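One protein chain omitted, others in place.
Entry: chain A
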Amino acid sequence: MEYEMVIGMEIHVELGTKTKIFCSCPTKFGQEENTHTCPVCLGMPGVLPVLNEKVVEYATRAGLALNCEIAHFSKMDRKNYFYPDLPKAYQTSQFDLPICTGGVVEIEVDGVKKDIGITRIHIEEDAGKLLHESADGTLVDVNRCGVPLVEIVTEPDLRSAEEARTFAEKVRNIMEYTGVSDCKMQEGSMRFDVNISMREKGVTVLGTRTEMKNLNSFRALIRAVQYESKRQIIELKKGHEIVQETRKWDDTKGVSSSLRSKEEAQDYRYFPEPDLVPIVIEKEYIEKIKRELPELPEAKKQRYIDEYKLPEYDAGVLTATGVTARFFEEAVLLYDEPKQISNWIMVEIPPLLKEKEITMENIPIAPVQLAELLKLVKENVINGTSGKEVLKEMFNTGKNPGEIVKEKGLAQMSDTAELEAIIEKIVADNPKSVEDIGTGNEKAYGFLTGKVMKETKGKANPQVANKIIREVVAKHLG
């Protein structure tokens, strides 16, 4: 029997607002524990939340970028549960009237295009973090309490781990492009919940699903989906029923285990948040956000092909993240050789990033510096080999390419007199080569050019050197 996998996802995306959803505490990641808090995000007695308008703006932007309808009227609700990372004992979220509904995202896997439905996007606040590694037992860091999130919920339209990953990457890409979130996976800015069920191929009814929460990398997402689908198939083949439950994914061991069953599921007792007024969004506001929406990855890729005449492959790589695309565009603006810039971004920069264990987000050079470097190569001030060396030095020191060329004396020798003198000496010292050339062995030119490059520490312009060598050798051969 052949089984088909059915996956629905919930993607939590932390919004890139400067302050929290209901107070003015900063959202900055990685700060000292429990320092970015105030009576409001600590849920002290008597305090009240005030909705950060930026949250509505960012959620609207996210909704429009994922082709959703933006609700004219939506409201916040309370989701009640006890947990040490939730000081109010309820999470302010949206229940029956979310801010966005009914979107769609197109993905492409193995050349096949497919629409993935977005059921809804709602606004909510993040909870704190439990720190289990402490010698004092489990501690709570509430800095993250009240960091604004959107939860993006899909239809059960995904059919493989690969589709799930492609979809998640695409959403990440769009969220990053639109500035909704920095989507830093390692900081937990983006987390996935997956619902998985299996059914016989051809059957339209959905099978019983299990849910895995808080997957925090694409690798974890793929592995969890693969593991869980295999586990379900094995169970089904044994004739067992799948139990509807929440399962815990252990990324280190690579296995999932039962966390709680449907019967043990929490009753969240949702009800409208009485401390906040409903969110009313006017058409004009939606139009304004729509107008301000930046170019999305797909459109950008096409534009790179059309406008910059880049191969589809290059355009795809450059638009894969907003950071790379922005870097590329800024560089092109200063140096109008798109293909050259593309080559350097795709070929020369990645190994240097890897060496430093950083990503494009933290690249230590500015687009203007790359443009300057490529101009130096173009104008034959340095040759390509020196260019790579200069780039490396730029990564290490942050200095401008011109400065490095000067300091290291990397400029190509365009002074023919100086070069002639060197060549004269080399030709004189290598009579055997001159002889070989005389007998028709052209390869000896290469040998002499190599000697010249070595003598000049690579600064000689190879074309110029070659020309002079030929002249000098001709003179020697008389």
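Keep this in mind: a residue touches a chain if its C-beta (ideal position, glycine included) is under 8 Å from a C-beta of that chain, and two chains touch if they have at least 3 such contacts; residues count from 1.
In the analysis below, contacts and distances are computed from a predicted model.
For the chain that does not appear here, its UniProt entry gives the protein name "Glutamyl-tRNA(Gln) amidotransferase subunit A", which is one of "Glutamyl-tRNA(Gln) amidotransferase subunit A", "Formate hydrogenlyase", "ABC transporter permease" or "Purine nucleoside phosphorylase". In the complete complex, the residue from A:Val50, A:Leu131, A:Val203 or A:Ala428 that touches the missing chain is A:Val50.
From the set A:Arg219, A:Arg269, A:Lys406 or A:Lys425, the residue in touch with the chain omitted from the display is A:Arg269, counting the whole complex.
Against the chain not shown here, chain A presents residues 39, 42-51, 78, 80, 82, 84, 87-90, 267, 269-271, 274-277.
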